[in-house]
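For this depiction, one protein chain was excluded, whereas all remaining protein chains were kept in their positions.
Letters A and B mark the chains as written, and numbering starts fresh at 1 in each.
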Amino acid sequence: MTPLLAATSEAAINWHTVMFYVIALCACGFAVIVAMTNNIVRMAFALIVSLAATSGLLFLAGAYFVGAMQLMIYVGGTVVLLIFGVMLTAQKAFITMQTKAGDWILGLLVGGTFLAVLVQLVFLMPQWQSSDYQSVADAQLVAFAQELKSQQDRGEEITPQQRRKLELLAAKASEGMPQRTGEIGLALVGVRADKIESDQPGLAGYLLPFEIVSVHLLVVLVGAAFLARAKRHHHGGNQR
Amino acid sequence: MGEFFAGWFPAGWEFLGYTIAALIQAFLLVNVIALGAFVFIWAERKVSGRIQDRLGPTRTGGAFGWLQSLADGIKLLSKEDLMPKDADPILFKLAPYVAFAASFSAFMALPFASGWVALHLNIGLFFLIAVLGLEVFGVILAGYSSGSKWSLFGAMRQAAQVVSYEVPLGICVIVPLMICGTMDLVAIGDQQRGLFTNWLIFHDPFIFVVFWIYFTCAVASVNRAPFDLAEAESELVAGFLTEYSGMRWSLFFMAEYGSMILVSALAAILFFGGWNGPIPVFSALMDWYPDYLGNCWWFSSIANVFGVLCLLIKASIGVILMMWVRWTFPRLRVDQVITMCLKYCVPIAAVCLLGVMFWTALGVPFFNDLLPAQERALVREGWYKTGEKQADTLLKSLASSTDEQGEAE
Partner (left out) sequence: MSFLSEPIGLSHYLAVGAFLFVTGVVCMATKRNALGILMGIELVLNGAIVNFVGFASPYFRDENLGLDGHLIALFVIVLAAAEAAVALAIALNFYNNHATIDVDRADELKG
C-alpha cells in the first residue's frame, strides 16, 4: 500500500492517480463494449471485466471488504448470467440481435446529453477535484510527533494512549487507513464501532436491514426457483 | 522492498524503485507457478507410474527422467496452434489468458512466510477465495468460443460444479477464520506459531473433519479427478480443452497446476501452521540468544527462508495427495458430483461449523492446549503492525534527536 500513497507533492508521478486512470479506463472502456456489441457472450465477458475493474476502483478508494465482496458476489454472480446467455442463445439466430439505427441514435443522444450534464455537475465543486489527504495526514503525524518530543523534553513519559494515537496516525499516513472489515462486521450485527457515543445506540447499526436482506434473499431464492421450474408436460403417463 | 529500491532514485522519481520492486515480485510469483508446474508435471508422471506399478519416465535427463517436463514443453511449443472454423476468434484467444490470470492473481495475496506477501490485505483470505472462483470464466469462455458441443458440455458441467462447490468451500474456510478472528492470512499463519500442537488442525475434532471437506471441495474446484467432469476424456473427448493445442492448451494446464498449488498452500496456512515448522527452532534460538540474534537483520530473513521451505513442502504434500486421489479413484458421474456437494459436503461442513463454534465458545481443551500454547489474540493484524513499527522508529528518532540536542546544549 505504501507506494500508492507515498508519492508526495514533489513526485513526478502519483502512483495512486496512475492506477486510478488505468483501472477507470478499463472499467469505462469495457462498459462501452457491453453497450456496443450485440454478441451476448462477448457482452457478458466485457461486463465481467468491467465489474472486476470496478472492484479495483473500490480497492483504490480504501473499501477493501466491499471490493472483495464485489469480486465474489457480483462478478461471481455474472457467471450465472453468462451461463444463461450461453444456454438460451447457443443457436446462431439469437447470438446477435441487431439494434435498429433509430434506437442507437436516440439512445446515444439522450445518454450523451445526460453524461455531459452529470460530468459538468461533478466537476462543479472545487474542493472535490483534488484530495489533500496525504499532506494532511503527514502534517498531523509530524505535529503529534513534535508534541510528544516537547513532552519528552519536559521529562514526562509517553502514555500508552499517546503511543496508540501515534501508531494510528503513522498507519494513516503510510497505509491510508484502517481496512475496516471488523467494523463492517460489527455494524451488520448492530454495533457501530465508529459511533459508540451516538445518542441512539440501538438504531445506529445495520442489524434490521441485514435481517431484511437475508429474508429477502430467501424469498428471492424460492421465487426464482418457482418461476424457473421446468414446465410439466402432460403427455407423460407418470405425472402426479 | 519498495522503499529499498526507491532509495536508489532521486527525489520525485521513487516510483521507478517501486516499479522495479513490483516487477521482481511479479517475476517471483510467475516462477512459483511455472516452476511448480514444471516439477509437478514430472511428479505426476512418476506418481502415476508408481501407482500403476510402472516406472514412469526414466530416460529424459538422467536416471529419474526429471527433464521430462522440459521435453513436454518443447513438444508443446512446436505444435501447430489450431483454431476451429466455427470458433469465436477473440474469445477463443482470450480464454487461456483469463484462466491463467485468475490463477496468477490469486497468488498475489498468498503469503509465503511471515510478512512475505506481495499484497498484504486485511481481507487476504476472502480476496483469495473470490479470485480463485474467477478461473471458471476462462473455462466457460473456452467452452463456448470453441464452437464445439464437447467443449460446451464440458464448460457447462464445470460451471455447475464450481458454483455449487463454492458453498461448502466457503463454509470450510470460515472455520479457521472464526477461530483466529481475522481474515488476514499472515495473522492466521502467525497465530499458529510454536510447537505443532498449535496448528489449527489440532484445535478440536471437528476441524479435522472440516479439513477433509475442504480438501474434497478444493479438488473439485480446481477441476481434478475424480471431479474432472469438464474434461472427462471417456465421454467428452477432452471437454473444454478439445479444440486447444500448443501453448494455449499449456496455459490452461499451468493455470490448473497453479490453482492446485494455491489451494494446497491455503490448506497449509489455514490448517497446518503455514510457514511454521513442527518444532519452532528459530524462535527457540531467539529465546536462547536474545541479545545477539535480536539485533541480527539476517536472522529473521533466514527464518523466513526456512518458513517458505516449510510452506512449500506442506503444499507439495497436498498436491501429491491430490495426485494420489486422481490415480486411485474413478471419475464420478455428474449427478454424483452434485449429490456429493449438496447432500454430503454442505451439511457436514455446516454441522462442523456449529461444532467448532460451540467448542471455541465453551473453551473445551484439546491438543492445542496440551503444551504451552500461545495467546492467539496477541497476534494482531498487519495494519496495526506497520503503525507500531513506524511509531517505534519515530519514537527512536525523537529520542536520538533529543540526545543530540542535549549534547549540543
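Here, a contact is a pair of C-beta atoms (placed from the backbone, for glycine too) under 8 Å apart; a residue touches a chain by one contact, two chains touch by 3 or more.
Predicted model, so just to flag it, every value in this text is computed and none were measured.
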item: Neighbouring displayed chains - absent chain, whole complex; value: A
item: Chain A residues touching the omitted chain (full complex); value: 7, 11-14, 16-18, 20-21, 24, 27-28, 31-32, 34-35, 38, 40, 43-44, 47, 50-51, 54, 57-58, 61-63, 65-66, 69-70, 73-74, 77-78, 80-81, 84-85, 88-89, 94, 97-99, 103-104, 106-108, 110-112, 114-115, 118-119, 122-123, 125, 127-134, 176-177, 180, 183-184, 187-188, 192, 194, 206, 209, 213, 216-217, 220-221, 223-225, 227-228, 231
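The definition used in the following text is that only the chains that are shown with their structure count from here on.
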item: Inter-centroid spacing, chain B versus chain A (mean Cα positions, whole Å); value: 25
item: Contact footprint of chain A on chain B as seen in their complex; value: 2-3, 6, 11-15, 18, 21-22, 88, 90-91, 94, 120-123, 126-127, 129-131, 133-134, 136-137, 140-141, 144-145, 152, 155-156, 159, 163, 166, 183, 383-384, 386-388, 390-391, 394-395, 398-399, 401-402, 405
item: Residue ranges of chain A touching chain B (in the complex, touch as defined); value: 1-3, 6-7, 10-13, 15, 39, 41-42, 45, 48, 52, 64-65, 68-69, 71-72, 75-76, 79-80, 82-83, 86-87, 90, 141, 145, 148-149, 152-153, 158, 163, 166-168, 170-171, 174-175, 178-179, 181
